[in-house]
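Submitted below is the structure of interest, expressed as structure tokens.
Here the complex is missing one protein chain, while the rest keep their positions.
Letters A, B and C mark the chains in the order given here, with residues in each chain numbered from 1 onward.
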Amino acid sequence: MIKVQEQDFDIGAELASLTDGNKAVGGLGCFVGLVRDMANDEQISSMTLEHYPGMTEKQLTTIEAEARDRWPLQDVLIIHRYGRLEPGDRIVLVATTSAHREAALESCHFLIDWLKTKAPFWKLEESDSGENWVAARNSDDDAADRWDRAK
Amino acid sequence: MIKVQEQDFDIGAELASLTDGNKAVGGLGCFVGLVRDMANDEQISSMTLEHYPGMTEKQLTTIEAEARDRWPLQDVLIIHRYGRLEPGDRIVLVATTSAHREAALESCHFLIDWLKTKAPFWKLEESDSGENWVAARNSDDDAADRWDRAK
Amino acid sequence: MQLLYFGWVRTKIGTSRETLDPPAEITDVRGLVEWLKQRGDGYQEALQDLETIRVAVNQDMADLDAAVTPGDEVALFPPMTGG
Partner (left out) sequence: MQLLYFGWVRTKIGTSRETLDPPAEITDVRGLVEWLKQRGDGYQEALQDLETIRVAVNQDMADLDAAVTPGDEVALFPPMTGG
């Protein structure tokens, strides 16, 4: 399931929706990304996420299908927020469930690596020195490429 | 933090305790293990976890230190239940927080692989055919060995 | 043709969305970008380094050689930073 939303999410309730009543789940893997208060040695006051409505949902739906193709998953949940966030705020939740822990953990890792470089979001950080678009990192490309090679 | 307990835990509350108020956390990795209703094609009615009080806490404290040594972590939480559980019940929670997602996800994977083969727990499954001690799996040893080699 | 801009491509061009009618000889993304660069300093600055520009045609990632037609939705943006 894909949710692209401005509002915050309740981690406990979201994860419970993946496991409650499904007794075939042996493992749940989860990653939550949060806004940090420091970037490049500067104090961050806010981070605004811009996205491409329509394409975002399309891309996330494609990658959910790809994860289900690669691993024997019971369920996939991706929640990605947009709009203005502050340090400590949740940005993204990725969770997968499977009979087996390897599938849950690896698919979760795959999905967040993928989101970093291929989901149409852009981050504008605000600090004392002004506004700054977060640059893509080569290390994120490398992390995503790893999964292409493993295909 | 290590918790070895008979009672259930609240995933949302536990994870919130790792991130609330800590604005240096960029990523939280989490794994939850649950009791499945099937094992070796048999319907499971319960799983009873026996452990070695004293040694369990000692071993888990050691592995938490090992994870903190290997990755730049903000926090580590391991909750492992013992006693009689039923299908769908939570067994274990592993969660780690870090400024960076790789550290959080990898350390989480490391900890659960380690728990599978080196935490002093033993599982007794009850099914229509009687009681059966869960056997250790070679694949779990291999998963744990991988981290020894990576050291 | 619907043009969408995101991230610093948007802030440099100064708009997030516009409807344009490129001349008929514009048939691929590369040609479209070169044509846009003639429209003003903001476009010139936003699109000067093609290495840093990513493109989606009708909400699918595309490269500079991808075909574009008048009814398309074409988005230009910097490398994505999701997650």
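Just so it is clear, contacts are C-beta pairs under 8 Å (C-beta built on N, C-alpha and C of every residue); 3 or more make two chains touch, one makes a residue touch a chain.
Everything numeric here is computed off the predicted structure, so don't read it as measured data.
Remark: the absent chain touches shown chains B in the intact complex. Only one of B:Leu15, B:Val76, B:Ala95 or B:Leu115 touches the absent chain when the whole complex is considered: B:Leu115. Subunit B meets the missing chain through residues 33, 50-52, 54-55, 58, 80, 91-92, 112, 115-124, 133-136, 140.
One rule holds for everything that comes next: only the chains that are shown with their structure count from here on.
Summarising the inter-chain layout, the chain whose CA centre lies farthest from the centre of subunit C is B.
Distance from the subunit A centre to the subunit B centre is 23 Å, each centre being the mean of its Cα atoms. If you average the CA atoms of subunit B and of subunit C, the two centres end up 48 Å from each other.
Residue positions of subunit B with contacts to 2 or more other chains are 101. Shared interface positions of subunit C, defined as residues touching 2 or more other chains, are 83.
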